[in-house]
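Every protein chain but one is kept in place in this view of the complex.
Coming up: subunit A.
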Amino acid sequence: MNRIKQKLQEDKKILSIYFSAGYPNLNDTVQIIQDLEKSGVDLIEIGLPFSDPLADGPTIQASSTAALKNGMNTALLFEQLKAIRKTVSIPLILMGYFNPVLQYGVEEFCAKCEEIGIDGLILPDLPLDVYKEEYETIFKKHGLINVFLITPQTSDERIKAIDNASEGFIYMVSSASTTGAKQGFGAEQSDYFERIANMQLKNPQIVGFGISNAETFGQATQKAKGAIIGSAFIKHLTENGVDGISDFVKQIR
């Protein structure tokens, strides 16, 4: 069984952490993954850096740009991760923009993910209809879960279509924003969390964007299955390097 699905069956709230591969230093990738697992994180999203991350705010843009400057690329990331399953068993997701995947070759990319032991992909700019028509069979053949996003503006009808096309979980973007743009949640988010919970979707939801500490993690996971922290963790890495990852995780829960 896919590690993501297995993890989601556990009776607990899921803490997922995102970081940009190749940041702060080119070869930090494996250590960050190992430390996150040891610290009790449930799921890891490894960011594949891109030159033009148009859904990301300044923090992730900067880490992405720095990672590229450090020399990160798709082939190198696969090389860094080739033995990762000898040391960790945590579910791993690659998250990035579609163009680098397209250039690597979608089939080759998915085959490589399977070989390494990657469990899923999040490619925000790969639209639902294109995925279903052109890539779903390839993803499935290689045992990869494709995670779709929804936002407060997504219509109920489209949410249902996304739910039907999803396996694993739905990435619930907390507000109309780029990553790291907003701090904390207001009434608008509560209504949205409530609305989605009431839809009784077949896939659990994990909330992302705007979660940076124990308080926002708690709010986000009141109704949802879990939450994702990205920009706040990147800021931690910027300030502390790879030291103290467990301290960061402990202050979340």
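The working rule: a contact is a pair of C-beta atoms (placed from the backbone, for glycine too) under 8 Å apart; a residue touches a chain by one contact, two chains touch by 3 or more; residues count from 1.
In the analysis below, contacts and distances are computed from a predicted model.
Q: For the complex's missing chain, which UniProt name, "Tryptophan synthase beta chain", "NADH-quinone oxidoreductase subunit N", "cytochrome-c oxidase" or "ABC transporter ATP-binding protein"?
A: The record names the chain that does not appear here as "Tryptophan synthase beta chain".
Q: Which candidate, A:P58, A:G184 or A:G241, sits in contact with the chain we can't see?
A: The missing chain is touched by A:P58.
Q: Using the definition of touch stated at the top, determine which of A:V30, A:L68 or A:V242 touches the missing chain.
A: A:L68
Q: With respect to the chain omitted from the figure, which of A:L94, A:I145 or A:V173 is a touching residue?
A: Checking each option in A:L94, A:I145 or A:V173, the one touching the absent chain turns out to be A:V173.
Q: In the complete complex, the non-displayed chain touches which residues of subunit A?
A: 50-58, 61, 65, 68, 73-75, 97-104, 124-127, 130, 148-151, 153-155, 158, 173, 176-178, 181
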